[in-house]
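Up next is chain A:
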Amino acid sequence: MSAISLSAVRKRFGSSEIIRGVDLEVNTGERHALIGPNGAGKSTLFNLISGQFRPTSGQILLNGQRSDRDPPETIARRGLARSFQITSLFARLTVFETVRLGVMANQGVRFCFWRTAASQREVTNDVLALLDDVNLSHRASVLAAELPYSEQRALELAVTLALRPEIILLDEPTAGMSVEEAAQTVALVRRLTAGRTLLVVEHDMDVVFSLCDRISVLVHGQIIATGAPDEITRDERVNEAYLGKGLH
Partner candidate 1 sequence: MNRYHRIAVCLAAAIVLLAPLTFSDRYANLAIRILVAALFATAFNLLWRQARLLSFGHGVYFGAGMFAAVHLMRANEAGLNVPLILVPLAGVLSGLIIGLLCGFIATLRSGAYFSMITLAIAELIYSLGPRWQALFGGEAGISSMRIPSMGLSFAALNEVYLIVLGWSALGFVAIRFFAKTPLGQIAYALGDNERRLQFLGYRTHAVKVCLFALSAAISGLAGGLLGIAAENVDYTVFGPASSAAPVIQTFIGGADVLFGPAFGAAILTGFGNVFSDVTRLWLLYQGLAFVVVVMFLPAGIVGSLLSSKKRPLREAIANTLAVLLCSASLIFLCESASILLSDSYASLRANQGGSWVSYRLFNIELLPSSPIVWALPLIVALAGVLVSCKLKRQEEAA
Partner candidate 2 sequence: MPLDRRDVLKLAGAAAAGFAAPAIAQARPALKIASVETLSGPGSTVNRLWSLGLKYGIEKINAEGGWNGQKIVYAEYDTEGTTGGASQKTQAAIADGAHIIAHGGSSNIGGQITEDVRKWNLRNPAAKVLFFGLGIEALELTGAKCHYHFFRFATNADIRIRALVAGLKAENALGKKVFSINQNYSWGHDIQAALEQSAGENDFTLVDKVLHDVNKIQDFSPYAARIAASGADTVFTGNWGNDLSLLLKAVQAAGLKVRFATTFLDLPGALSSAGSAALGYFHAELWNPQAFGAFGQELWTDYKAKMGTFPSTSEAKSILALLFLQQALKTIPEASKIDVDQIAQALERTSYKAPTGDVTMRAGDHQIAWPIVVSKVEQGAKFATDGTDMGFVPVKVIPGGEVLNTVQASCKMQRPS
């Protein structure tokens, strides 16, 4: 069974069709990359899978269950977590509090108003462990908005992982990073997502090749190829469509 399965998914905004009949299978446990030129519809596809938009037609299955009519929070509870391309966390919360939101969601501490959040020891321990994982322990009491960019990305990752998701959608996890930082992030993602299903949108081909098992290429709202990295580099259609030149 595939972790994510899209069949004949279409999405129309007004008069323009952005996604034009996408079929996509992401196998359980694999690391799958979604690449394609700007404006191909990668972000829209992410938004469809994570529930922000509803497809105009077609269906989406998560672990074999229909999900395309569910709101984001239901999809999140089914074990799908996503990060965002534009870092969009909580401006008034500290790093610790931000990660705690994710942990509380995971542990089901939601509508609790009779105890303080600080008194929940299990939550606190989990948060500290996660911060340690992404090397943000020393930043715990800093406001998220005041972190440097790469640390914000790490925080974004920590929040996403706090949900202990089976399926993780990462939207350009290394965008705007230096080569060094990108490499660190890739290592981090590799380490922390072991054993989970991963779908990544990424522009940096080095990252894609070092991280992913399979690649799908999205052009003009359609998937033109899916396969292992070496298959994709050899695919003529991909080379043609993808800016008219080779990938390397």
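Picked so that all candidates are chains of the complex that A comes from, given by their letters.
Definition applied: a residue touches a chain if its C-beta (ideal position, glycine included) is under 8 Å from a C-beta of that chain, and two chains touch if they have at least 3 such contacts; residues count from 1.
Since the structure is predicted, the reported quantities are computational estimates derived from the model, not experimental observations.
**Student:** In the complex, what candidate makes contact with chain A, out of 1 or 2?
**Tutor:** Selected candidate: 1.
**Student:** Using the touch definition from the top, list the residues of chain A that touch candidate 1 in their complex.
**Tutor:** 50, 52, 71-73, 76-77, 81-82, 84, 88-93, 97-98, 100-102, 104-105, 109-118, 120, 159, 163
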